[in-house]
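The complex is shown incomplete by one protein chain, all other protein chains being positioned as in the whole.
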Amino acid sequence: MDIFANLAHGFAVALSPINLLMCLIGALVGTLVGVLPGIGTIATVAMLLPITFGLPPVGALIMLAGIYYGAQYGGSTTSILVNIPGEATSVVTAIDGHQMAKQGRAGPALAIAAIGSFFAGCVATVLIALLGAPLTKLALAFGPAEYFSLMVLGLIFAVVLAKGSVLKAIAMIVFGLLLSMVGSDIETGASRMAFNIPELADGLGFATVAMGVFGFAEIIRNLDHGAEMNRDLVQQKITGLMPTRKDLADSTPAILRGTVLGSILGILPGGGAVIASFAAYTLEKKLAKNPSRFGRGAIEGVAGPESANNAAAQTSFIPLLTLGIPPNAVMALMVGAMTIHGIVPGPQVMQKQPDLVWGMIASMWIGNLMLIIINLPLVGIWVRLLRVPYRLMFPSIVIFCAIGIYSVNNAPVDVILAGIFGLVGYWLIKHDFEPAPLLLGMVLGPLMEENLRRALLISRGDWSVFLTRPLSAVLLAVAASLLVLTVLPVLRAKRDEVFTESEN
Amino acid sequence: MADTMGHSATATRNTRLALGFCLLAIAPQIIELIWSLGTIPGWGAGRGPGTVVTSHMTALLAGAPSAIFGSFGGGTKKLSSEVLLALIYSYPLFVLAILTFFMPIRSAQDYVGGVVVMAVALFALWAGSDLQGMRGFSFGAGTAPRMFGGLLVALSAGIALTGLLTDGPALAHYSWRGPLFVMAAILFFALAIRPLGLVVTAFASFMIAVTGSHETRWLEAAIVGACLTLGCAILFPYVLGLPMPMFPRFLIQ
Partner (left out) sequence: MISIRALTGACAAALASLGTFIAPAEAQTYPTRSITMVVPFAAGGPTDVVARIVTAHMAQTLGQSIIIENVVGAGGTTATTRAARAANDGYTLITGHMGTHAASVPLYPKLAYHPEKDFEPIALLAGTPILILARKDFPPKDLKEFVAYVKANAEKVNAAHAGVGSVSHVSCELLHSILDIKPVGVPFNGTGPAMNALVAGQVDYMCDQIVNAVPQINAGTIKAYAIATPERNPSLPNVPTTAEAGLPKFQAQAWNAMFAPKGTSAAIVARLNAAASKALDDETVKKRLLELGSVIPTSAERTPEALASLVKNEIAKWTPVLKPAT
């Protein structure tokens, strides 16, 4: 294989002025979309799709790809600054990232997120170029049974994520699973728990619930404390914009591990990328000498997941580039963009459209470089934004969130639902329930149920498939051992917990 | 903490909690009643308030008990959704409310949290009760919701038990101002965005939300609100290309 010739060809394509410009626009728009709460990548790519019709196909796809991975950079910003995850993948970033911001360490958190993302993006791009074709086999090896087991593992990650009571965390996951059941059932089309409300017919949107239980709830809670909260955010001495040497030393292994995990999980179509950041967080928390730091502003809790989600964002292009099958909704839109340009992606796209494939791969590397150049200086601006008095900041966030949610489906009811979930989230905070496991349950719920049902349909109701298929059995074994590892310490005397608490 | 409080204080707390749970037990019925009021001026196409009240009252008082006794007699006739609501949702919560009255609660935060989550789970069980269960070897539409609903009932019971058995924090203090005005702003936005357009709606919602804070400075807020509105009006429709009405509908036509 003449990888180098291909890559050289790709760079020649990607470095043409028009494609460089497209890449830059994509990166900028992606960052913007990621930063603005509520506006999801899917909505933006869908909106921008028509604009790309007038562009040459390679440039158009480079731009759309830029939006996609650029949003992963930007998404961490709102998670860290105002505790609003715009995408499922940045939910975990909010946990420790926002705690760091509250401690006046928003700068290092943002910077490490950007650095981690850059490193992960570069590695994953090389991986696509070198191993894209063989890795496709992994995507095809995952059938419904494997996906179900992967989702079970994902839900166990959600338990580990919680910093408080394990029982409450599990309850929140199941609550999230129940919420995910709202809407029409994919197998029978029956409307479930939708009360004849047309807007619920397709279920609750992730953005709607996330804005509610994270964004609005956080605002309402902050207004509770009123003045104190203000000072909490603003008057904390903001200690340096860039990570210290210790921060870097702490984060490096986390970034490396996150990159590996994200690269592998990203290849799995539909759901792999979502789990990546959760898996990375869990790994860091389990490997840490002092796990109780997590949830209280541990920099590894930002570095690991952010690297993982960006690596996954890159490697999730593999099924598209090698099989021509879109692994998620954004990629499906890109396929739409290609078909409009007369390119129908398929297994032969690499041979038939070398400009497109290698140009895109090369542009990803360039795009990541642009993103870090854009994002590192922005850190200063973002941190300064935290100095805006909260009495002006919170109404602005409310408006941005409202517009963002409205724009997803042009549905006013979604905005009202987000408001209701804001109240739910406020109540959850008051009763010490954590919203992150709820969101994870909501994201993984449909994937888990669908794949469980698919697997059982194909096996004609034989539950043993989950254990007889080797990949699935391995995943379940990992899940079981992780659960034991998590629950055992809880079952032990509470004394241990107190002991570790007093250490920091 | 709990032992510093006098015995009488705990008792009043319990009474209030028990009453609160009773209210929670009939919350769906009340909400439907409120919705049904909307049919009076001709909005919506639901049942009228009269029908709602009578059907739920009969279900709560007569229908459900008879259904319980009927089931002993082997009756398998289909129950109406009101009766099911009473059976699945309201009765268990009434029982909990009565139990609450006699229970020494050591952590109100956990106990109330558990009970309310249980209410959600019971409600979900009711909402999914019309769905088909297992069909041979394959899952029906209702299988997974029932599975998770049942699991959540068990988990929330566990949480409530923790609240009874271990010491923990009492109920947190809720404020009303923030939630009220933030919700008002959100609600106004949702209702006004289509007829009034982005510019008017964003500014008005901003001003409503601003009221939620104690330290509002009106002039400052108005200026920031205007700038924000302008920014949004440029950013969303033009930079991001999101189709959105900009100005009130009556001005365009």
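Note that the chains are named A and B in the order they appear, and that numbering of residues resets to 1 at the start of each chain.
Everything below uses one rule, namely that contacts are C-beta pairs under 8 Å (C-beta built on N, C-alpha and C of every residue); 3 or more make two chains touch, one makes a residue touch a chain.
Bear in mind that the values here come from a model prediction, so they are computed numbers and not experimental data.
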Contact residue for the chain not shown (choose from B:147, B:161, B:191 or B:235): B:191
Which residue of A:134, A:164, A:346 or A:470 touches the chain not shown here: A:346
Candidates A:47, A:248 or A:473 - the one touching the absent chain: A:47
Which of A:327, A:359 or A:395 contacts the chain that the document leaves out: A:327
Footprint left on chain A by the chain that the document does not show: 42, 45-47, 49-50, 53, 139-144, 184-189, 195-199, 201-202, 269-270, 319, 323-327, 329, 331-337, 339-340, 342, 344-349, 409-410, 412-413, 416, 446, 450, 453-454, 457-458, 460
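FYI, only the chains that are shown with their structure count from here on.
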Contacting residues of chain B [partner chain A, same complex]: 109-110, 112-113, 116-117, 120-121, 124, 127-128, 131-132, 136-142, 144-145, 148-149, 151-152, 155-156, 158-159, 162, 169, 171-175, 177-179, 182-183, 185-187, 189-191, 193-194, 198, 202, 205-207, 209-210, 212-217, 220-221, 224-225, 228, 232, 236, 239-244
Touch list for chain A against partner chain B, complex: 29, 32-33, 39, 43-44, 47-48, 50-51, 165, 167-168, 170-171, 174-175, 177-178, 181, 185, 187-188, 190, 192-193, 195, 216, 219-224, 226-227, 230, 390-392, 394-396, 398-400, 402-403, 406-407, 410, 412-413, 415-416, 418-419, 422-423, 426-427, 430-433, 449, 452-453, 456-457, 460-462
